[in-house]
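Could you have a look at this structure, given as structure tokens, before my questions?
Of the protein chains in this complex, one is absent; all others appear in place.
Right, chain A next:
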Amino acid sequence: MSEVAITRAEWLQVCKRSDLVANSGVCALVGGRQIALFFLPDQEPQLYAIDNWDPIANAGVIGRGLVAEINGDLSVASPLYKQHYRLTDGQCLEEEDIQLDTFPIAFEGDDVLIQVG
């Protein structure tokens, strides 16, 4: 990604609505980067995109975590050592100085679009 200077991130189509698993996560590879996609049909917003790499466990597993509400924040619990990452901004709730990247994500019809800048 570093070779191409992207000044304005573009919306990319990553997958279809049917590729997602309701109330849970899946993983997509976008421009060489692993991104976890969470689809929570009863929440607003319904879609969340967050870095799949767990920096504490050093493994790409965030998309396989359980969605948990912690003190009002929707978060995903890393499957390996159970730290929580806030779905909206990637902030780790246990380690102040750890924050995962999050990405704009939206439905367009049956397509799932994401902005990776």
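The working rule: contacts are C-beta pairs under 8 Å (C-beta built on N, C-alpha and C of every residue); 3 or more make two chains touch, one makes a residue touch a chain; residues count from 1.
Throughout what follows, contacts and distances are computed from a predicted model.
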Pick from "Pyruvate dehydrogenase E1 component beta subunit", "YjjI family glycine radical enzyme", "ABC transporter substrate-binding protein" or "Nitrite reductase large subunit" the UniProt protein name of the chain that isn't shown here.
-> "Nitrite reductase large subunit"
From the listed residues A:61, A:92 or A:105, report the one that touches the chain absent from this view.
-> A:61
Per the touch rule stated above, chain A touches the missing chain via residues 14-15, 19-24, 26-30, 34, 37, 42-43, 53, 57-61, 64-72, 74, 77, 79-80, 82
